[in-house]
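Only one protein chain is missing from this complex, and each of the others stays in its spot.
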Amino acid sequence: MEILRCNNIKKVFGKGESQVTALNGINLSVETGEFVAIVGASGSGKSTLLHILGSVDKPTCGTVTVDGVDISKLNAADSAIFRRRKVGLVYQFYNLIPTLTVEKNILMPMLLDKRKPDEDYFKMIVKTLGIADKLESLPSQLSGGQQQRTAIARSLIYRPVILFADEPTGNLDQKNSKEIIDLLKLSNRNFKQTILLITHDEKIALEADRIVTIEDGKIISDDFCNSAERLKGVTEERFIDPAERHKGMAEEHRGIPAEEWR
Amino acid sequence: MSILELRHIGKTYGEKENQVNALQDISLQVEEGEFAAIVGTSGSGKSTLLNLMGGLDNPTKGEIFIKNREIGSLSRKELTIFRRRNIGFVFQNYSLMPVLNVYDNVALPVTFDRGKHINRKYIEELLRELGIWEKRRKYPNELSGGQQQRVAIARALVNKPHLLLCDEPTGNLDSATTIEVMGLLKASCRKYQQTILMVTHNEAIAQTCDRVIHIEDGRIVTGKRRFPEKGGDEEC
Partner (left out) sequence: MWNDYTKSYIKNNRASGISIMAASLVAAMFLSLLCSLAYNFWIYEVEQIILEEGGWQGRIVCDKFDAGDLALVRQFANVEKAVINEELSEQGEIVADIYFRNARNIYRDMPLIAEQLGLKEDSIQYHSLLLSRYFIHDPEDETPPMLLTLYLAILMITALSLILIIRGSFELSMNARIHQFGILSSIGATPKQVRDCLLQEAAVLSAAPVILGSLSGIFISYGLIGAVNIFAADVTERHEAVFHYSPFIFAFTVLISMLTVLFSAWIPARKLSRMTPLEAIRNTGGLLLKKRKHSRILSVLFGMEGELAGNALKAQKKHLRISTLSLLLSFLGFSIMLSFTVLADISTRYTYFERYQDAWDIMITLKDTEISDFSLTDELRDISNVQDAAVYQKAEAMTFLPEGLQSNELSSLGGLEQVAGTPMADGQFQVSVPIVILDDTSFLNFCSQIGIAPSLDGAVVLNQIWDSINSNFRYKKYVPFVRKDNQATVLYKNGNSTEIPVLSYTQEVPVLREEYENYSLVHFIPLTMWNRTLGEVCEAESDSYIRILSTEAVTASLSDLDSLEKEAVQLVREYKTESENRIRERLSNSHLIFGMRVIFGAFCVLLAIIGIANVFSNTLGFLRQRKREFARYMSIGLTPQEMRKIFCIEAFVTAGKPLLITFPLTMLFVQFAVTASYLDPMEFWAEAPILPVLIFAAAIVLFVALAYYIGGKRLLKCNLNETLRNESE
């Protein structure tokens, strides 16, 4: 089932001379249960895309359909309701409410709807994420990894149809990064959670089922890979050792004549 | 001659449970005229390292020598003056003063030195070279990201520093602008015999530098010297 569809999204910032085209005709379709990684260098437009998909921002033109709803047409209030019920958002800098306890932070989206959270589900999430003993702490009393787990728990509490993660490991060391990615994979496998992960780190992207590469506001490649292949060990061109790959890219840059570097 | 030397640098953030070792036992030497890249993923400690080198932050352990002076022994005032005469900074988010126009932003560091007159010709030369002379009366919020970063580079160069430290200078720029900015940095390195240290997470950009230093979880993984001649193909 198709859960997300983007049709020719464009996004332009600024006016006149300082005008920047951040997204230039993005078409994308995501099926339920997929784990998609969107890869691109800083400035490629991937965060802008995520903001539009998460209905935090509106495209300049084009449509975005999530779970059958065209979110590019929603007004501010409806898109806020949509955001809290249908999608989960995880950011690099956690964006927890500093004045609320971990428990309240996680339950926020439900409390805003004056709904009673499902006790068992809540307990399971916090247990899985390993923050069951931190529920009464304030975000500032937690380590980065714990804060990110809290943010993930918050994004999952409403059982969103899709989870957007913007560089969720950007601020964490390797050990914590790996744990966070493993948790995302776990929720993808166990709860059939659709996940859209944005990263600049190719190694992390390799954990996903599908890698979409963005450069200068355009999708330049969209590759599916199945887990079987990954288990076998990466041999395909796409999954060469990152260091090798980088060298390749570096070569491309060196190829540019010196005048252009000036 | 070594312009920068780090001896067993360590940096720890936070307390008790939440303690994070951002950097552990980093030792490093950078020669004059080098254009070196510090590469690592986010959270690897590369920005912390750059900030320590520039005296923006204090290390928990170890010593930093710039031009053979141990900067930890300097007072706040001495350090600031030392920094503005010898080190230029370029940040990812440009860090321009929003209330000053382009020209004043660039001239700002010169005015910190009392009595030092502003070399208008040099500033004009810088701005022309960076292609922002026409924008000199504009305010930062009227400029695109690439233009803002050029202003930041001009500001970093205005005091003719020996050492230029750049933290993800191309982090917010698209690829075409990235190439331009990198070119500008390289050219300035050559023209003014500067040493440039640049932090990036982009391997491709790093590879265009003379030397690549990899950092992972607060430690240098490999730090071998690469000499400026092209085509060198050693492991990084």
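We call the chains A and B, going by the order they appear; numbering starts again at 1 in every chain.
What we mean here is this: contacts are C-beta pairs under 8 Å (C-beta built on N, C-alpha and C of every residue); 3 or more make two chains touch, one makes a residue touch a chain.
Given the structure is predicted, the values throughout are model-derived calculations rather than measurements.
A.B. asks: Just one of A:104, A:178 or A:218 touches the chain that is missing; which is it?
C.D. replies: A:104
A.B. asks: Based on the whole complex, identify which of B:5, B:32, B:57 or B:142 touches the chain you can't see.
C.D. replies: The single option touching the absent chain is B:57.
A.B. asks: When the complex is taken as a whole, what residues of subunit B touch the one chain not shown?
C.D. replies: So the residues of subunit B touching the unseen chain are 51, 54, 56-58, 76-77, 80-81, 83-85, 89, 93, 95-101, 104, 107-112, 139, 155-156, 159.
A.B. asks: Need a quick check: the contact residues on subunit A for the chain that isn't drawn.
C.D. replies: Residues 47, 51, 54, 56-57, 76-78, 80-85, 89, 91-93, 95-101, 104, 108-109, 111-112, 114, 136-138, 140, 154, 166, 171 of subunit A touch the chain absent from view.
Definition applied: only the chains that are shown with their structure count from here on.
A.B. asks: In angstrom, rounded to a whole number, how far apart do the mean CA points of subunit A and subunit B lie?
C.D. replies: 30
A.B. asks: Once bound in the complex, which stretches of subunit B touch subunit A?
C.D. replies: It comes out as residues 14, 17-18, 20, 41-44, 142-145, 147, 168, 170-180, 182-184, 186-187, 201-208, 216-218, 230, 235-236.
A.B. asks: Within their complex, state which residues of subunit A touch subunit B.
C.D. replies: 14, 17-20, 41-44, 92, 141-144, 167, 169-177, 200-201, 215-217, 242-243, 246-247, 249-250, 252-254, 256, 260-262
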